[in-house]
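So, subunit A:
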Amino acid sequence: MNHDFKDRIVRMSGAAVEKCMRCGKCSATCPNYGEMEYHPHQFVYMVERGEVERLMASPSIYACLTCFACVERCPRGVEPAKVIEAVRLEVIRQKGQNYLKPDDIPATLDDDLPQQALVTALRKFAK
Partner candidate 1 sequence: MQKIGVFVCHCGTNIAATVDVKAVAEALGREPSVAVSTDYPYMCSESGQNLIKDAIREHALDGVVICSCSPRMHENTFRKAAAQAGLNPYMVEIANIREQCSWIHKDKEEATEKAIILGRAAIAKVLLNAPLTAGESPVTKRALVIGGGIAGIQTALDIAEAGFPVDIVEKEPTIGGKMAQLDKTFPTLDCAACILTPKMVDCAQNENIRILSFSEVEAVSGFVGNFTVKIRRKARYVDETKCTGCGLCTEKCPVKKVPNEFNLGMDQRRAVYIPFAQAVPKVARIDPDWCNMLKNGKCGLCSKICTVGAIDYKQQDTILEEQYGAIVAATGYEPIKVDRYDEYAYTQSKDVITSLEFERLTNAAGPTSGTLLRPSDGRHPHTIVFIQCVGSRCTPEKGKTYCSKICCMYTAKHAMLTREKYPDTDVYVFYIDVRTPGKNFDEFYRRAAEEYGVHYIKGAVGKVAPRADGTLDVQGSDLLMNEQLHIRADLVVLAAAIEPSKTARPLATMLTASMDTNDFFTEAHPKLRPVESPTAGIFLSGACQGPKDIPETVSQASACAAKVIGLLAKDKLTGNPCVAHSDEWMCNGCSNCASVCPYGAITYEDRDFRMPDRTTKTRRVAIVNPAVCQGCGACTVACPSGAMDLYGFSNSQIMAEVDAICK
Partner candidate 2 sequence: MQVNENETFVPTIVAFCCNWCSYAGADLSGTNRLQYPSNIKIIRVPCSCRVNPMFILRAFQRGADGVILCGCHPGDCHYTTGNYYARRRMTLLFSMLDYLGIERGRTRVEWVSAAEGQKFAETMKSFAAEIAALGPNRRLEDLRCRK
Partner candidate 3 sequence: MQEMMKKRAKTLLADGTVSRVIGWRRGEFSYDVTPAVFETAEEIDRDFVFDAFCGANVSKYLIRESAKEDGRILAFLKPCDAFSFNQLLAEHRVRRENVYLIGIPCAGKADIDRIKKAGIDGVTGIAEDGEDFVVSTVYGDERVKQADVLAERCLACKSKRHPVYDELLGEEGEDLPDDVRFAGVAKLEAMTAEERFDFWRSELSKCIRCNACRNVCPACTCENCVFDNPASGISQKAAADPFEENMYHIIRAFHVAGRCTDCGECSRVCPEHIPLHLLNRKFIKDIDELYGTYRAGEDDGTKNPLTSYTEGDAEASVVRERGRA
């Protein structure tokens, strides 16, 4: 188990993976379940187990739409979408390059675009 990874993911996401009671409601509610190799409950469980590298290598993390249905429905307040967001962020950090420079961002902002969609899109595609 790689504790460094796990701790960092937990810190970045602010999500409480150890609160998970393995009910599977996140996976039950996920609209993009079929497109995933690993599913939301596994995201959480793998991070809890410290299997972050396997998760980082999987295309599943980009199948997450960040729709927050799992966050909304989770009875334990675990927030799986935030976990997966942190894993994606970890991938970006490891690659050490982000195609967008922070200075360029303001220019690309569109008033009609929801903030959340913008941020997640940037993270998702800046591989």
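Simple rule for what comes next: contacts are C-beta pairs under 8 Å (C-beta built on N, C-alpha and C of every residue); 3 or more make two chains touch, one makes a residue touch a chain; residues count from 1.
Basis for inclusion: all candidates are chains of the complex that A comes from, given by their letters.
Just so you know, these numbers come straight off a predicted model, no measurement behind them.
Visitor: Which of the candidates 1, 2 or 3 touches subunit A in this complex?
Guide: My answer, from the options 1, 2 or 3, is 1.
Visitor: What does subunit A use to touch candidate 1 in their complex?
Guide: 19, 21-30, 33-34, 39, 41-42, 69, 73, 75-77
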